[in-house]
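Of the protein chains in this complex, one is absent; all others appear in place.
By letter and in written order, the chains are A, B and C; residue numbering begins at 1 in each of them.
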Amino acid sequence: MILVMKSNVTEEQIQAVISFLESHHVRVHLSKGEERTIIGMIGDKKILKELPVETLPGVERSVHVTHPFKLASRDFHPDDTRIRVGDVEIGGDQLVVIAGPCSVESRDQLFTAAEIVKAAGAQMLRGGAFKPRTSPYSFQGLKEEGLKILAEARERTGLPVVTELMDIEHLPLFEEYVDVIQLGARNMQNFPLLKAVGKTQKPVLLKRGLSATIEEWLMSAEYIMAEGNPNVILCERGIRTFETATRNTLDINAVPVVKHLSHLPIIVDPSHATGVRAYVPPAAKAGLAAGADGLIMEMHPDPSKALSDGAQSLDPEQFHILMQELKQLAHALGRGIESMVSSH
Amino acid sequence: MILVMKSNVTEEQIQAVISFLESHHVRVHLSKGEERTIIGMIGDKKILKELPVETLPGVERSVHVTHPFKLASRDFHPDDTRIRVGDVEIGGDQLVVIAGPCSVESRDQLFTAAEIVKAAGAQMLRGGAFKPRTSPYSFQGLKEEGLKILAEARERTGLPVVTELMDIEHLPLFEEYVDVIQLGARNMQNFPLLKAVGKTQKPVLLKRGLSATIEEWLMSAEYIMAEGNPNVILCERGIRTFETATRNTLDINAVPVVKHLSHLPIIVDPSHATGVRAYVPPAAKAGLAAGADGLIMEMHPDPSKALSDGAQSLDPEQFHILMQELKQLAHALGRGIESMVSSH
Amino acid sequence: MILVMKSNVTEEQIQAVISFLESHHVRVHLSKGEERTIIGMIGDKKILKELPVETLPGVERSVHVTHPFKLASRDFHPDDTRIRVGDVEIGGDQLVVIAGPCSVESRDQLFTAAEIVKAAGAQMLRGGAFKPRTSPYSFQGLKEEGLKILAEARERTGLPVVTELMDIEHLPLFEEYVDVIQLGARNMQNFPLLKAVGKTQKPVLLKRGLSATIEEWLMSAEYIMAEGNPNVILCERGIRTFETATRNTLDINAVPVVKHLSHLPIIVDPSHATGVRAYVPPAAKAGLAAGADGLIMEMHPDPSKALSDGAQSLDPEQFHILMQELKQLAHALGRGIESMVSSH
Partner (left out) sequence: MILVMKSNVTEEQIQAVISFLESHHVRVHLSKGEERTIIGMIGDKKILKELPVETLPGVERSVHVTHPFKLASRDFHPDDTRIRVGDVEIGGDQLVVIAGPCSVESRDQLFTAAEIVKAAGAQMLRGGAFKPRTSPYSFQGLKEEGLKILAEARERTGLPVVTELMDIEHLPLFEEYVDVIQLGARNMQNFPLLKAVGKTQKPVLLKRGLSATIEEWLMSAEYIMAEGNPNVILCERGIRTFETATRNTLDINAVPVVKHLSHLPIIVDPSHATGVRAYVPPAAKAGLAAGADGLIMEMHPDPSKALSDGAQSLDPEQFHILMQELKQLAHALGRGIESMVSSH
């Protein structure tokens, strides 16, 4: 960490800062430039971060030269992390497609969706049981019943299931029924929830918050990992910007940035990142081309009957065509998309 | 709600949409313009909102003509809501200043802060007991002990206390020790938490999310109110933008917008909205001038010893001077800031 | 256009609005819903847009149901526009790669760059002669000398050249020396400049403004086209958001949105959209996968000697490898990247 001193800093102020730092066992490196004096702080990162150095007289600002995350950092763990979910591996050579309806609406709807998803060559099934809705008056999901239907769909198809956890008290149910626990964008900094899933060993799909920086997102992964659960899959799902032509703005740059900073796998959600069905295929392809390890997409057997997110859900035919295109693309990128072998 | 049809919509598609709507008991109003056909939908707002109309062939997009909130809306409740907290009323002619340290650090620190805050003329005391921190390695607060210290400070000074709730399981403690429950920016759409505080009658200070629209913020107030708790105080604390010279961007426009759309009181947090001590006084004054019902600010007895947010905390002298200026300003605005009469 | 009336609008106000509109030869379509009255306005779009209807008593807001652009709209011109530049066509099946240094620094530097770019299989050469720089103290380009060097490079390699115009008074020089006139992000709404290039027939590469909506961007294309020049190539080069890990945020969604709304070709600039050399290849691939008609990229013979934008410039080897990968990708996408046949 570096302190940039004010242009009119006095020698007394500089000495006072140095004394303060040394009294906290921080080694100091002083550098006087033509316009500014700079004080380098050398010591334990955790201690440095907590010192209220910006409040000291003469200090203009502090600059962090290292990233605040450790367990999530590629510096700490140079090789790519691969996460196993049943027979599926995320983060390896093979790309993973997770698909299914926004919400679990009924046994029939989900089973139909699961068969379509599997037949088209996807590896995992998604579907919301507990739904975070902006309005208290909107459909809030089938709740525990939805989790049971998901588990049944897994039994029928062999596809591992992913669904969103919103409330710590439901965690035991998720541990029983679910293969991957999704934490939604709105809960990316719900720290008690992060800590709670960190105490399990279930893989966690951690969506990026609507206005979270990549660094904050990795710090949320760090919260989970610091509790002992290394199985974090990051999911870029669009950020909030001034543009209104799409529901969100897919931050495609985030894919290579995350790959550079972290060893964790990252997937892309083109459905939420665009909010418009017609834009999902190009955004999905862009995600893979940028280096993502997979995709999570909304597919509904009949979008015009969807209880939520119908406008951004692909229909079965669109999904089938897209999967064919994605397989060709994956091949050109030197990776692949392998269908699940049915053992059922 | 209005449907704007595509420019190349066919007569069959229009009739199919009308049939679909009428089968859901929605009355239809058809309007053919020179470039576009528009279909007005008349019926129960909750039903309209759930219909997947954007997925129907020929529909380009839907436009909402009413706001989705009801209980929080000024249409529904034309008069300003005033919320009573002990001897203090928020939302009336008198402006309310809430101040105190970012975190409760010790009995001494909080008691000293409380005396300074009261002496300068503030009406309520703030201080974090459970702290949401971006890093799992940062100071996380004194927790239950912090709540007890806050309650003691109230006993000593008569100032009601405000502190942040992050976890539903702590709600009983908050009901026991705290006067106003704060929900932080990161939890603005933590729907289980919103519902839980909605089941109490404790006043709730609802901070705006970092990238929440004003409409989403009012929908979160609606979540609380829909559960039966009408005592919601909104708090504008800065939004996230591209500007990096300040920690956040104080959306001062939000004050008159909220006053226009809603009857709920709104206060401004100039400490988080700027992140820099020197900018807190001008931002505080701007908040009152824009029509806010009060302020919440960080004041630390000795900012250079603060365990969190030292850089944006006022020191006692700065706070005292600012309070004098705010009183003059309040007077010029036709309102006032009344010191609490000590009954202790 | 639609007027949404206030919830407490009176019958007199409604009649006054109708009279006002009819006096301006606008046909009116009245629709009274349960919560709101809506007035549809039918007439000439240009007249509607200019009426100050939002100022009339009882009106809450107006909603536009059509897009404001016409010549740039796919409704008006359903087929993709293909733009010919020498032997190159932009907007057809073949993808176009434009590459070269940020700035023309010397005859040697540009000629070397041009040979590398051509050998790797790119179709056009870029290089700045007049440089828009945030600081008045930064290198501002070789100016007219730079244009001449670009023209010479075209003579030597057969590659058409693209460079940025900042000042109307230089337009005659550009007409003489340059094949495609680039308008930079900062000048996207420099209306006199848009009109001036609209009076030529030179192809124009119109970069999106840092915070321009897609609609505003297409309106700037409309300015050029309305003056008589149909040869507009759009260029997505990243928008400004809160994220600081990259110089800008590549709005990859903009590619399919533009393809949906407009018939104009669109290319992507992964160099400015990321600002970091290591992120250029994944962003370039994402651009093509999303459906862009080409790319514009910075390549410097020796980035460590670059006078501007060295940090985001590829070196020759990186560029060569990327071109190989892009060719494979283009093939998988059903398109291609054809090297220029050298006739020199």
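Basically, contacts are C-beta pairs under 8 Å (C-beta built on N, C-alpha and C of every residue); 3 or more make two chains touch, one makes a residue touch a chain.
Predicted model only: the values in this text are computed from it and were never measured.
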Quiz prompt | Visible chains in contact with the missing one | solution = A, B, C
Practice problem: Specify the residue from the set A:Lys45, A:Arg107 or A:His320 that touches the hidden chain. | Solution: A:Lys45
Self-check item: Sole contact to the chain not displayed, among C:Gly40, C:Pro160 or C:Pro303
Solution: C:Pro303
Self-check item: Which residue of C:Val63, C:Leu173 or C:Ala226 touches the chain not shown here
Solution: C:Ala226
Quiz prompt | Of A:Lys207, A:Arg240, A:His263 or A:Lys327, the one touching the omitted chain in the full complex | solution = A:Arg240
Quiz prompt | Hidden partner interface residues of chain C, rising order | solution = 46, 49-50, 52, 54-56, 68, 132-139, 166-169, 186-187, 189-192, 195, 210-211, 216, 219, 222-223, 226-227, 240, 277, 303-307, 310-311, 313
Self-check item: Contact footprint on chain A, counting only the chain that is left out
Solution: 2, 4, 7-8, 29, 31, 33-36, 38, 40, 42-45, 63, 65-66, 75, 211, 240-242, 244
Quiz item: Mind pulling the chain B residues that touch the left-out chain?
Solution: 211, 213-215, 239, 241-246, 249-257, 260-261, 273-274, 278-279, 282-283, 285-291, 328-329, 331-333
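The definition used in the following text is that only the chains that are shown with their structure count from here on.
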Practice problem: Have a look at where chain B meets chain C and say same if over half of the interface residue numbers show up on both copies, different if under half do. | Solution: same
Self-check item: For chain A paired with chain C, centre-to-centre distance based on mean C-alpha positions, whole Å
Solution: 31
Quiz item: Centre to centre, by mean C-alpha position, how many angstrom separate chain A and chain B?
Solution: 27
Quiz item: Using mean CA coordinates as chain centres, what's the chain B-chain C distance in Å?
Solution: 39
Exercise. Mark out which residues of chain C touch at least two other chains, giving numbers and ranges.
Key: 211, 241-242, 244
